[in-house]
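Moving on to subunit A:
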Amino acid sequence: MTLTGIAEFIASFFGLPGSSSVWIVAVLAAAILLGFMLLTVLILIYVLRKLLGKIQARLGPTRTGPKGIFQTAADALKLLIKEDTIPVKADRRVFIVAPILVFVPAYLVYVVVPFGEGNHFIAKDLNIGLLYIVAVSSINVIGVVLAGWASENKYSLLGGMRSAAQLISYEVPQALAVLGPVMLAESLSMQDIVKAQGEGLFSWFIFRSLPLLGFIVFLVASMAEINHVPFDLPEGESELVAGFNVEYSGMRFAFFMLAEFAASFTICAIAATLFLGGWHSPIRGFLDNGWWTVFWFFLKSSALVCLLMWIRATYPRVRVDQLMEFGWKLMIPLALFNVLVVGLYVALGKGG
Partner candidate 1 sequence: MSGDFGSVIGPVAPEIILCVLGLLLLVAGMFLPAHRKATIIFWTCLVGLGTALCSCVMVLAAIALSPEPLQMPNWLGATLRVDEFALVLKILINLATILTILISPEYIQHRLTAGRSEYFPLVVFAALGMTLLVSATDLITIYVAMELTSLVSYVLVGYMKRDPKSTEAGMKYFLVGAASSAIMLYGMSLTYGMTGATDLASIRRAIAELGSPEPMVLVGLILMVAGFGFKLAAAPFHMWAPEAYEGGPTPIVALISVGPKMAGIAVLLHVLEIGFPEIRDHWSALIAAIAAISMVLGNLTAIPQKNIKRMLAYSSIGQIGYILIGVASLPQSMNDWRTSGIIVYLLVYAFMNIGAFAVVTAVSNAGLSDDIEDYRGLAQSSPLLAVALLVFLASLAGLPPTAGLWGKALIFGAAIYSGFTWLAVVGVACSVVSVFYYFNVVRVMFFLKATTPHTFRNTHLLTAGIIIAITGTLFIGVYPEPFIAMARVGQDIVAAR
Partner candidate 2 sequence: MDWHTCSFYVLSVMILGSALMVVSLRNIVHCALFLAFTFMGVAGVFALLHAEFLAAVQVLIYVGAITVLILFAVMLTQKTIGISLKQTNRLAPLAVLSAVTFLCMIAVIALNTTFPTSGQHTVAVSTQTIGSAILGNGSYVVPFEVASILLLAAMVGAIVIARGQDN
């Protein structure tokens, strides 16, 4: 049963006009995505704890539920019922708005993520899908900066400033890196990009034109975009206590956490879509339809998520000046070089 079918059923059940089913579909899709987002984050945090534990030769959570699987839920519950404090000197209104500005973009990105083949597994296949992702995820900087500023705390202000500089710097290589798949697929739509990689493992964009470079630049720049280790300077706990969110507690803090983990899943999903063939199976035509596509998609995304966690457990944090040098003097030239090579590849491929 499709969403439209459900929506029509609901509309007729409540005696609403037929035209309203469009809106009901939208609301349902939004609700499903939200639920999905919360679920992924719950799982992600649990896996992260377990995996970090393994890498660091610990056990991770064990007490709450079998193997500690309810630990995250318990923590979430704890955060929700905790006292919500706002510092006396803080700018109340901005302080309240900031977490929302961070959370909403992270949620909106899910709209164009293709979880599987066809229209059932994507909320809306916008024809500018990829540009939409880049645009929407650029909004969250404002939230981070404002959170740092509104807290009226030196540490949080420093965190906010660092993140503004970092996010603006790494947006450039990230946007340039996604140009590679766009040029190869000749489309900005996420589904079109996936469909252009349907010829098995070696048609994936990670292996086309200039192998690996675009993928690596994208992944590294995206890690910087979501403040992931080793680029977690905005919240560097040894220098800034906790960075821009130091004054936040309870529900509002949960928003920041939620956005961060949701984002770390989305960049893996996007990287899988752009470079690893999305929902396509690695062997052409093998188990490449229906729910299998969802399986492949989640397999690839999860592998990338684990890669990110591995990096998190391994690398030390970079310094601010290293971060800027790395971004401007290495990542951007590399990304531009990649654009050049892919452009030549496409142009010559067409001509010859």
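Just so we're on the same page, contacts are C-beta pairs under 8 Å (C-beta built on N, C-alpha and C of every residue); 3 or more make two chains touch, one makes a residue touch a chain; residues count from 1.
Quick note on selection: all candidates are chains of the complex that A comes from, given by their letters.
No experiment lies behind these values; they were computed from the predicted model shown.
Going through 1 or 2, you find that the chain touching subunit A in this complex is 2. Subunit A makes touch with candidate 2 in their complex at residues 89-91, 93-94, 97, 126-128, 131-132, 134-136, 138-139, 141-142, 145-146, 149-150, 152, 157, 160-161, 164-165, 167-168, 171, 175, 188.
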